[in-house]
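One protein chain omitted, others in place.
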Amino acid sequence: MALPKTIPVTAAGRPLRTDPAPASVKTQCFHCGTSCDHSIGADGRYFCCDGCRFVYQLLQENGLCNYYDLTQTPGIRVMGRFASEKFAYLDHPEIQQQLIRFTDGRQTQVSFYLPQMHCASCIWLLENLRSLQPGILHSTTHFQRKELFVVFDPGQTTLRKVVELLAFVGYEPYISLDNAGARRERKVNRRQLIRIGVAGFCFSNIMMLSFPEYFSSGSMDLPYLRHLFSYLNLALALPVFFYSAAGFFESAWKGLRQRWLNIDAPIALAILVTFTRSVYEILSGAGPGYLDSMSGIVLFMLAGRWFQDKTYDSFSFDRDYKAYFPLGVTVITSAGEQVATINSLAKGDQVLVRSREMVPADGILQSPEARVDYSFVSGENTPVIRRRGELIYAGANLLSGAVTLEVVRPVSQSYITQLWNQADPRGDRKNTEKSFIHPWSRYFTLVLLGIALLAALYWWVADPTQILPAVTSSLIVACPCSLLLSATFTYGNMLRQFGRGHLYLKNASVIESLSRVNTIVFDKTGTLTHATQADISFEGRPLEPGEARAIAALAAQSVHPMSRLLRDWLLAQHGTGNYSVSDFTEYPGHGTEARIDGRFIRLGSRAFVTGGDSGPQGSGTGQVLVSLDGALRGAFRVGNRYRDGVPEMAAGLLAGGYRLHVLSGDHDAEQDRLRKMFGPQTILRFNQSPHDKRAYIERLRDDDPSAVVLMLGDGLNDAGALLCSDAGIAVSEHVSQFTPASDAILDSDSLTAVDRFLAYARSGKRVVTQSFVLSILYNLVGLSFAVRAALSPLVAAILMPVSSVSIVLFVTAATSLAARRRNVPRRDDAHTTL
Amino acid sequence: MSVLVILISVSILVAGGFLVAFLWSVRKGQFDDDYTPSVRMLFDDTPPPASRATDSLSEADKPSPVKTKHS
Partner (left out) sequence: MQLEKFHYDNRIVRNFAYATVLWGVVGMLVGLWVAMDLVFPRTFNVQPWFNFGRLRPLHTNAVIFAFVGNGIFMGYYYSLQRLLKTRMASDVLSRIHFWGWQLIIVAAAITLPLGITTSKEYAELEWPIDIAITVIWVIFGWNMFATILRRRERHLYVAIWFYIATFVTVAVLHIVNSFELPVTFLKSYSWYAGVQDALVQWWYGHNAVAFFLTTPYLGLMYYYLPKAANRPVFSYKLSIIHFWALIFIYIWAGPHHLLYSALPNWAQSLGIVFSFTLIFPSWGGMINGLLTLRGAWDRVREDVILKFLVVAVTAYGMATFEGPMLSLKTINAISHFTDWTIAHVHVGGLGWNGMLTFGILYWLIPRIFGTQLYSRKLANTHFWVATLGILFYAIPMYWAGFTQASMWKQFTESGQLKYTFLETVTYLRPFYAMRSFGGALYLTGALLMVYNLYRTVRQGRLIANEEAQAPALEKAYTRHTGEHWHRWLERKPVPFLLATLVVILIGGIIEMVPTFLVKSNIPTIASVKPYSPLELQGRDIYVREGCYTCHSQMIRPFRSETERYGEYSKAGEFVYDHPFQWGSKRTGPDLAREGAGNNRKTNTWHFNHLDDPQAISTGSIMPSYSFLIDHVLDTSTTRAKIRAMRTLGVPYGPGYEDQANRDLVNQANQIAASLHKDSIPVPANREIIAVIAYLQRLGTDIGKSNLAEVTNK
């Protein structure tokens, strides 16, 4: 089936008079579920926009309506038209090469990252792509990675066509140079799985074969069985020792080479000693050895690591600027328009930027006028106007029609990308503070060796034959596995608890940073305030319902974010009605006009509505004017809306003794409201450029070395600040969509729980310490046997799992309890499924 | 209790066989995705009514050389 290149804004064949619907009824778009009126319908179903209706019809033609049965209104609201040339760059061989996994002339395999994937219906539709486009042979989803793997026949269709299809049905793939979604490696992960599997298998069977010895209290009626058992054990222990445990030896060895006794060192030692002594005992027939304990240790350790390394597959925590720019750009050369990769852009190139595309590099405007917003860069989505010869920064979002620019700096040096290029002051520090159990383990090892030495000395005097047993068994029993387990399971479970609250941490070490935070810096726009919602007020004589609905009907035609806000607000105020819409025209970047039931209505910027001269003072203030039949009727003021509970959160944090700062990219109009919410001692800064924000954070940390800074921000404009703070949390309304590089991603609906999250993070440390004490106790018990050279394999075999399991249970319970006590929000959904 | 020898050896061998199966499946990436399959199995892959054909068997039903070379 042929895709309409763009969805016509006035769709042909739509009845001018739509069937009546009572004003009170709230209808949901059958496709995406956004509330809508009855103006757009098909087969007695109603849609919020033509986009949704087209997708519905497409699926319906191809008998894919099952899509709507699996989940209620599963669709993604189609964001209006996409420029026909938007994906032209996908025809560029060089770019294709970067994206395509594999191709032989007959089939091409490529995988995409689709942040929009959210329900069973998505999976179903995406795996049935083949029935939407001939040439697509096969498509498989990986839900938790939000990944789509497509195999298509290059003879019948092209990469571009596939992407266009996806974009059309609402799943625009997220394609960028660092192809974050698609290129994640999982081999390591597999290796770990195998190691656990092998250890688990051997452990359970070794245990099995050791029990007879224990139950018959060493005097098994049939000696040959006993030999058989111990040799089988030996056989089973080999894979554990040589394969499963390899990781510990490697890392311990690495540590030693850097003169650094890491936590793995004592473990490796313990495993080694246990194994060698067991081998000796078995071969010499002296006893059954401690192989069950050894394999148990290894299994528990691996499991612990596995548990802690919980990662959120669908998120990417380290995107750099590349992630934000289009892969390909259109360059105008003597030969005409050509697609080039963004990296190849050089000073002086003439680039063509189309409406709703992002400006790829800082450049001088060649066209007479351009209307852009810097929502990406500054978080401000009020449009500004640039004239010929003026500089437009990379990252700007073009609202008006296509323009040409002359590149002045290549992407890598552009104003916005500087944010990343300045060396990160902390550099490696983030990595070193892996976990504060390292020093502990150091002492632990030393103390342990000390004890072993003392025992050795004692026996040297008392009974030299006992030296070896005593020393080895103390090394065996006092293996720090319980110490390590306590930390790994504590943090592993906390990660999950945070996840349930929709705070997704990059790794466990972030919990450590959070627990030490004492200074918090908020970005205002998009973080404290809603990115999509707004407080709307009407200035001028109040509208009658009739007028209001008419204006809503006009706004409904446009896909401009502002119009959508207006429409939703008006609908909410006055309910829906039915109007005949004619002569609708949209002037991108200026406004819209149409005849609604005969009345001519204009909606847009002051310049557009009043016809007066436009200019920055006209825009920027978030004002939308409306005129009825040429007469100015009034103005809608569209202002920030703060998230619910911000004041409470602020109060909570202040009470918690945190120092608060608020940075805002825009003017200080909001000062008073912020002051009210954040109190006198909070520092407010306005008109902060992305660089200012970054600098501000750095200053905070330089001025006061004790300051541990947490930065919360959304969007690109905070990227620098997030990077150089001790802990950077990217706030997003769609956690799976792009977020700047950060240590954690926070779903905006949980923003106001920050105080609780921090409290929780601090409680973690306590749990770990407690469980350490517990495990120390176990170790003492064990040692009390060991130093007396009286450690029977049975004791070891009991002590080891008992201590490990009890500690795991303890920390899991403790952390879960703490989460409840600190009432960390719990929301269960696809992201949190383990 | 020498029969235990038999039982134990058999038990270990069987379990060992499954260990091999486990390794195979992990290597083949069987467990890379531990969510989607549980949803996928809910879908029926019966073709849309439009393209419903007769009740007769088609080529694809006949035994054919194994064509699954996994990664």
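A and B are the chain letters, set down in written order, and residue numbers restart from 1 in every chain.
The rule is short, and it goes like this: contacts are C-beta pairs under 8 Å (C-beta built on N, C-alpha and C of every residue); 3 or more make two chains touch, one makes a residue touch a chain.
Small disclaimer: the values here were computed from a predicted structure and weren't measured.
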- Residue among A:Tyr243, A:Phe600 or A:Phe785 touching the omitted chain: A:Tyr243
- Query: Considering the whole complex, which of A:Ala88, A:Leu137 or A:Met358 touches the chain not shown?
  - Reply: A:Leu137
- Absent-chain interface as seen on chain B, which is shown: 1-7, 9-23, 25, 28-31, 33-35, 37-42, 44-47, 51-53, 55-58, 60-61, 63-64, 66-71
- Item | Touching residues (missing chain, whole complex) on chain A | 101-102, 107, 109, 120, 130, 137-138, 151, 187, 191, 194, 197-198, 200-201, 204-205, 208, 211-212, 214-216, 220-221, 224, 228, 231-232, 235-236, 238-239, 242-243, 246, 833-834
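Heads up, the rule we're going with is that only the chains that are shown with their structure count from here on.
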- Distance between chain centroids, defined by C-alpha means - chain A, chain B (Å): 33
- In the complex, chain B touches chain A at residues 1-2, 4-5, 8, 12, 15-16, 19, 22-23, 26-27, 29, 31-36, 39-40, 42-43, 48-50
- Item | Residues of chain A touching chain B in the complex | 62-64, 66, 70, 120, 123-124, 127, 131, 140-145, 186, 189-190, 193-194, 197-198, 201, 205, 209, 221-222, 225, 228, 232, 833
